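One protein chain omitted, others in place.
Should a chain be cited, it is by its letter among A and B, assigned in written order, with residues numbered from 1 in that chain.
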Amino acid sequence: MASTSSGGIPNQAAGRKLPWSEVIAFVAIAVIVLAGVLAGVLAGASPQGILTNVGFYASIAIIFAVLALGFNLQWGYTGLFNAGIAGFYLIGAYTMAIAITAPSPPIVIGGIPVYPGHLGGYSLPLAVGAILAMLAAGGAAVIIALPALRLRADYLAIATLAFASILQILANNLQSVTGGAIGITGIPKPITFVSANAPFLNAITIVGIGSAILLLFLLLLQFMAESPWGRVLRAVREDEEATMALGKNTFNYKLQAFALGGALMGLAGALFAVTLGYVSPSSSFAPAVTFSVWVMVIVGGSGNNRGVIVGAFLIYGLEWLSVQLKDYVPIALAAGLPTIRLLLIVVGLIAVIAAGVFVLFSRYMPTRGWGRVLRKIQERGWVRNGTIGAFALYGLGWVFVFLEQYKPGAIGDTIFYTRLMFIGVLLIILIIYRPEGILREHKRVLR
Amino acid sequence: MAQDSGSQTSSPDRARSRWAALRPTARLRRQLVQASIFALILVAVIGGLSFVFGIIVLQYAMGGLVVSSIVIVAAIGLTVLYGIRGFANFAYGDLMTLGAYISLLLSVNGLSLVWGAIVSFFVLAVVGILLEVVIFSRLEGRGPVPPIVASVGVGLIIQNGIRSIAGTAEWLYPVPASQDIVIVPGLGIHPVRGILTLVIGVTFVLSAHILLKYTNLGKAMRATADNLELAKATGIDTKRVTYAAWVVSCSFASTAGVLLGLGTAITPTMGFDVILLIFAAVIVGGIGSPYGAMLGGLLVGLSQEMSVPFLVWLERPDVIGLQFGSAYKVAIPFIILIIVLIFRPWGIAGRRPAFARRSYFIERVTRALGGERGAIDASVGEANGGR
Partner (left out) sequence: MASESILRVNAVDKAFGGIHAVDRCSLTVLPQSITGLIGPNGAGKSTLFNIIAGLYRPDGGEIWFDGTRIDGLPPYEIVHLGLTKTWQIPHELRNLTVLENLVLAAKGNSGERLLNLFFRPRQVKRDEKQWRARAREVLKLTQLDGLANEHARTLSGGQKKLLELSRALMSDPALVLLDEPVAGVNPALTGSLMDLIEKLRQGGRTFFLIEHDMNVVMNRCDWVIVMHQGRRIAEGRPEMVKTDPVVIESYLGG
């Protein structure tokens, strides 16, 4: 079934004009990677170092893509809005870490406990650990779903957010299980290399394994979600009551989708544990992770599995790039500060004059020639949105200039927060103007 | 008896008409009785606990009351907006942070904290209206999820904007240092962090009560929260009510933020860290019901603080040897939240909606457990005939 229905896409694509949004998305990803590479080259990193770094980008992006696939199954297909993605992710990561690490007893130096130790030390194979992680996260999803799934979307969001934050508290304080604030270290790699370029080889193996897993799950999800089963999920998303009246036990379907999505998030956590080699209850499992995944799915187009993967690579790419640029931007800014200030002043003046002219013109606009062009532009709302955007950027530029002037070097830290602000802006703009995403859900043509 | 009171009220006719408004209606009397029973039980429980565990329980109860009064102020603000605009404002915690930082900014620059709080009260009211105009009015009628997403976006912008401007360091309000006032040995309360917070909390509760009960705007707000369509049909200016809700919500957020900052330190995540506590209070009390929010806030705040002795007790090696027991106190509200979500999703003070979505799963469980009527006992129903 899935093959027939998704087989319809190429046929359709033949008659379609170039899919601009997809092209733009892929170009954007390429630009991000190139910029990161360029930053590495400027910093004088070795080619291998740069490749390792890009490999790191790819492996984390893959993890986010798996998270996004899970959330897409829950929200994009079934309409279950999960605000606790970070919680399921955390469960997966800790389960994996506990399952596959070697025993690590508590460390006490001079009577002071330095490391509390953690549960586990089972040294299980990686695959077993990953399966356990999926089971644990899926099971947790079932438990949280039983009370919350029958409620409205906002209750589900609050309940899952609460669930995720309880888990973070637990990870921090349940020392005998989780290793407390330090977490669990020494998680084995898939293959142990002993050569000098072990990091590079590690990155390569992890990207290889990760992309294989991602591909596998993409195909699997595509098969499942485009089947009659997936059609019921979409029906539940559209109108649960009506679906019930069509004879479907919607609660079961929601439970299945939520549990499978949770399991996928657990898998992402397992991948994360292996990729980093340690887990700790730090920012990796903060609510910001959840929000990033939302953006990825909204950008990619909820209900479109390929789209959300693109979204993950794009949004995580921005985050990665911001880290890459963290060291160069302040220096570049400091050097160019006078020029930039001048530029901002000039741009501001031009913008004000242009806006004034435009307002005047639109009052007494001639109906022909230039006037028509102007009116056309105005009708499309470009002017308003463009002006708002330009002023936002302009303001941001000034903020940067002042920061650099009064607190040199502060921008490096600020970039991180600016990225989160950017995610916030993106969430708002997308949800208002383009809720269906850049690569939108396609129509299923049955034959 | 009944006749007695009847003749009494009828004789001084003018006095009656003047004081009629203040005479308790049957409903209010019932509510008063309920409230006093509730208070009695509360006092009894706390008294009993402190009799068993010592005066420390009273100290924690006091702390709980202080936390509750902050939570209640915030929860009223959140629930008013929730009831009228119909979405969970995930940016609420960050709006509180914003309020706290605005008054911090002013008080650092020489203004007294009181003026800082007042200014931030009004600034946030304007922020609220801006949010509605610029963002949330565009998301009307698109279900609960898009506004949640947008509010998370707003929260991210506020939180990280504060971080990048004010840094991540902790700040403290410049309040004069003073000792706790000792009531009885072992039981003390801080004049600013304790008494002032309590007083402001009570003031806000009272002003919310007056606003909702005795002003036309408040009545319109309650009507709109109850039934938007009906309110529109009866000619209530729902647009105005919406703005009013934003104003009340955000300005309450600012005050709650200042109180929160007084109690602890001011950090960029201070509001986000308590948002779930406030949601718990709102849901426990019943979404959209300010009085429920008061009850929920009391329940949540008290149980969170008063669980500490119990959690510390759990820390003892001969019990279960829990580590960092008191760190789990923030989990208590969530447990209450989950319990309420399972059994009374419309809240303990809320009215069960006629349209509570049926939960076949739970109906089935209760039927299996308690043998409620249904298909299983169909034969019994037949024997009884119609009921």
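The rule we apply is simple: a contact is a pair of C-beta atoms (placed from the backbone, for glycine too) under 8 Å apart; a residue touches a chain by one contact, two chains touch by 3 or more.
Everything quoted here is computed from the prediction, not taken from an experiment.
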item	value
Residue touching the undisplayed chain, where the options are A:152, A:248 or A:341	A:248
Identified contact with the non-displayed chain, of A:224, A:340, A:403 or A:439	A:224
Sole residue of A:83, A:99 or A:235 that reaches the chain not shown, by the stated touch rule	A:235
Missing-partner contacts on subunit A, residue numbers	1, 223-224, 227-229, 231-232, 234-235, 238-239, 241-250, 256, 441, 443-447
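Just so it is clear, only the chains that are shown with their structure count from here on.
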item	value
Subunit A and subunit B, separation of their C-alpha mean positions in angstrom	33
Interfacial residue positions of subunit A with respect to subunit B in the complex	75, 81, 83, 116, 146-148, 150-155, 157-159, 161-163, 165-166, 169, 172-176, 180, 251, 287-288, 291, 294, 298, 399, 403, 413-414, 417-418, 420-421, 423-428, 431-432, 435
Complex contacts: residues of subunit B adjacent to subunit A	87-88, 90, 135, 138-139, 142-146, 148-150, 152-157, 159-161, 163-165, 272, 276, 279-280, 283, 323-324, 327-328, 330-331, 334, 337-338, 341-342, 345, 357, 359-362
